[in-house]
Every structure is written in C-alpha cells, then in structure tokens.
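One protein chain omitted, others in place.
Presenting subunit A:
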C-alpha cells in the first residue's frame, strides 16, 4: 500500500522548485488550473504540455512518479473521454453503433479533455512532491488570509487541512500494520478470493477506525494540555520570505494563462 500511494508524500531532491515560497506555488497552481480550464485546442494543449514538462523536469524528480500520481484516476479520465466525445456532434461521423454516433470533433475534444485532466493531476503533484505538509499548510494559511475580511477563519481551515494531511500517512501505516497482524491470524487479503475479502474487511475497518478515534482523542488532549487555542494569535517557527524568484515563478504562470486565453479568443 505504501508503495502505491504517492499522494501527499514529498520527495526531496533539493531542486530550485522545492525552495519556491509555498504561497507562490499555491497561487501558481490556481493559475495553472485556470489556464487548463481554458484549453480547448491542440495548440494550447501542446503549449501547456511543454510548460508542464519543463517544470516537472526542473524538479529533478523522475517523470515516472508524475505518471504514477495520475494513474489512480484513470477511470475518471476514461469517463471524461467517453462523455465528452459522445456528446459533441461536430465534424464527420466516424463510427456508429445503434443510436450512438462518434463524430471527429467529439473524438478530438474528448481526447483534449482527458489529456488536460491527466496533465492537471500529474502537474499538481509537483505541489505535494516538492513541498512538505507543514510548509504547504503555512502557505495555504498565507493565501487564505484575505478571507478573514469576509468572516472565514483561515486558521481553522488550515488547522483541519494540516491535521488531515498529517494523519493520512499515519493511518495508512496503521492500516498496513493491522493487515499484517490479521494476515498472521490467517486472514491474508492477498491470498483470499473476493467474496472472503469482503467479509474480512470488517477485521480491518474496525481496528483502523478505533485507532483513528484513539489518535484523535490523544491529539485533542495533547493540544489542550499545551494550551492550544484555536484563533489565538500565534507566532510561526519558520517565517516565509518572498523573493524575486517567487514573483518570477508566478509571472511564468500569468504568462501561460495570458497566452492560452489569447489562443482561445483570437
């Protein structure tokens, strides 16, 4: 399980992308998201792909890890492709089964939609690959600060996010441990037929849930005993500092958005 799940794990290679301010990375990702939503032609998609690959390479993390990050969502990609290509009826008919017809325009836009989704998922993995959860959270809290004006506490949000992110690997590890313990008692998920697996899932879910609640209670107690109060003014251990490079980082994304929007509306 640990081998397969890449989400939320940072990989430290010490590249320059790693040291970019997390607030810049978050803003960049939002801009990237906007750019990709606007993409609707092969030229724009090509441009976005070149841009993405350039950033992926400069993180010095092997490209196959980005591919792996997108892999769990392949069902979604296929779904997007099928829906998109069947619902758009432009160009010539390529294929038809009964009342279903596949047009050339549909095929092209279905492919674009699926590919840009793949690009989006694998590219945003840069964020989690190059930023430790703590920094990511700090960045998020910085980005969300303006929300205080409309009465939303960024601190609560980031505290929840931070705890959730922090506990994903812990709970996975615990699950892994309990799977081993139950395997030692003759309930090996790997060796059993599917029907049995369902029955034995209980032997896994109950202890994991009980464990998660136990952890949550311990966490509350330990936070309270150290005087943690939600919303109280807090200082930060690592201060984020904004440099010219961070501005440049964001500018590259602004340019990407600008060019793609321009391509769309010419």
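Everything below uses one rule, namely that a contact is a pair of C-beta atoms (placed from the backbone, for glycine too) under 8 Å apart; a residue touches a chain by one contact, two chains touch by 3 or more; residues count from 1.
Everything that follows uses one rule, which is that contacts and distances are computed from a predicted model.
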Answering from "Sugar phosphate isomerase/epimerase", "Indolepyruvate oxidoreductase subunit IorA", "Cysteine desulfurase activator complex subunit SufB" or "Energy-coupling factor transporter ATP-binding protein EcfA2": the UniProt protein name of the missing subunit is "Energy-coupling factor transporter ATP-binding protein EcfA2"
Taking the entire complex into account, which one of A:75, A:184 or A:239 touches the absent chain? A:184
Absent-chain interface residues of subunit A come out as 2-3, 11, 62, 65, 174, 177-178, 180-188, 191, 202-204, 206-207, 210-211
